[in-house]
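Encoded as structure tokens, the structure appears first; notes follow it.
As you look at this complex, bear in mind that one protein chain is not there, while each of the others sits in place.
Just so it is clear, A and B label the chains in written order, and each chain counts residues from 1 on its own.
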Amino acid sequence: MEQIPILKLGKFLLVTIQVDMHDQLALRLQDELTNRIVKENAKGVLIDISALEIVDSFIGRTLANIAAMARILDAETVVVGMQPAVAITMVELGLSLPGVRTALNVERGMEILSSLVQVDSDAPPPA
Amino acid sequence: MEKQKSIVSLLKAKQDTILQEWEKEQFSAGKFRADLISPDELKQQMRDFWDSLLKALGQEERVDLSDEGWKPVRSLLTELSKSRAKLGFTPSETALFVFSLKKPIFQLIQDTFQNDPARLQKELWDLNTLLDSLGLFTTETYIRSKEEIIRRQQEEMLELSTPVVKIWEQIVAVPLIGTLDSARTQTVMENLLQEIVAASATVAIIDITGVPTVDTLVAQHLIKTVSAARLMGAECIISGIRPQIAQTMIHLGVSFQDITTKATLAEAIKYGLSQVGYRISKME
Partner (left out) sequence: MLLLRRDSFPLQSSDDIVKARQIVRTWAAELGFKLVDQTKIVTASSELARNAYDHGKGGIMIIEAIEDGDRKGLRLTFQDQGPGIPDIEQALKDGYSTSGGLGLGLGGAKRLVNEFHIESTVGKGTTVRIVKWV
């Protein structure tokens, strides 16, 4: 069965989407990712979509859902590497990915995740 | 076929006279553009055209410019019209190159067939039709190459007028100058987003100090650019909004809420630097 690999990088999970996803594959990714967040106790998820040639309403909704589900599981999601043509098309389509953080590339995404998680662990432990 | 040949041989036999008369027409007062073309060049063009015309007339039975035999004449006239469009000849001056051939040729036909009115009329009509279609062809080619020039200049202007500059590490800016139409705003948007990727910029400044008016459509484009940049992971700042523009935008009901705006480019740069961890301070 087709699968999108999920890599573990310390406290974070990295997903690089390199195929033109059909709808079931997107849903499967959503399932597996939420499972892995719990299993690995991950604090952040990076989704690299630099190889994606389009983001339509279905893929957009899947990304937003993943971010929302991850948040419930106490993990932050950053979508990185969206191509300019894809971004322009999404805006025209009316998609804005509310509640999803974005970054230019994996490196910047990592920085964002690190700073977010840093803030968390700096907080005083509950009394 | 037989008849066609006879006209060709007639034209050939009298070609010196015709060329002389034609030259007189071309060089007559008010017609010759000495400022744009040299006499030698013009004479060469006339000679080339005449030769290819006779050749085509001898080869083709029908006078149909789209036929293969007329190809050399067409390409010659295309070249001529194109170069004249570039040099600054008017459309009439360009068409006159062909039309001025009418007088000497008609004179010749008239002299030759004056005793055969039916033949005279037929030959005149045929040659008139031919020269008209050649003249129209030059005009059409002339206009088409003018359009081509305009289109290319428009494209060049679009490219020229939207430079994206790198301000600092992670900060790019595009200063917009002049009236924004939809096509231009779209080019700006695409260039800016490309540059964000190329420079790995996290802050992009759109400065509209040099833009006299912003209508609803342009404002929409600006808002879309900001949204697209956000999806890519960069923050967009709009700076240089003049008081009148702020007023019109409120009247138009366009809101820039959720978008960082600054009054001046300097303010935008200062804000951008602070976003990427720098601070401007005065030396001791």
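In the analysis below, a contact is a pair of C-beta atoms (placed from the backbone, for glycine too) under 8 Å apart; a residue touches a chain by one contact, two chains touch by 3 or more.
Computed from a predicted structure; not experimentally measured.
The chain omitted from view is touched by exactly one of A:Thr16, A:Thr89 or A:Ser114, namely A:Thr89. Contact with the chain that does not appear here is found for just one residue of A:Gln18, A:Asn35, A:Ser57 or A:Ser115, A:Ser57. Residues touching the missing chain, restricted to chain A, are 20-24, 53-58, 60-61, 83-86, 88-90, 92-95 (touch as defined at the top).
Assume only the chains that are shown with their structure count from here on.
Once the centre of each chain is set as its mean CA position, chain A and chain B turn out to be 48 Å apart. Against chain B, the residues of chain A that register as touching in their complex are 80, 82-84, 86-88, 90-92, 96-97, 102-105, 108-109. By the touch criterion given at the top, residues 189-190, 193-194, 196-197, 200-202, 224, 227-234 of chain B touch chain A in their complex.
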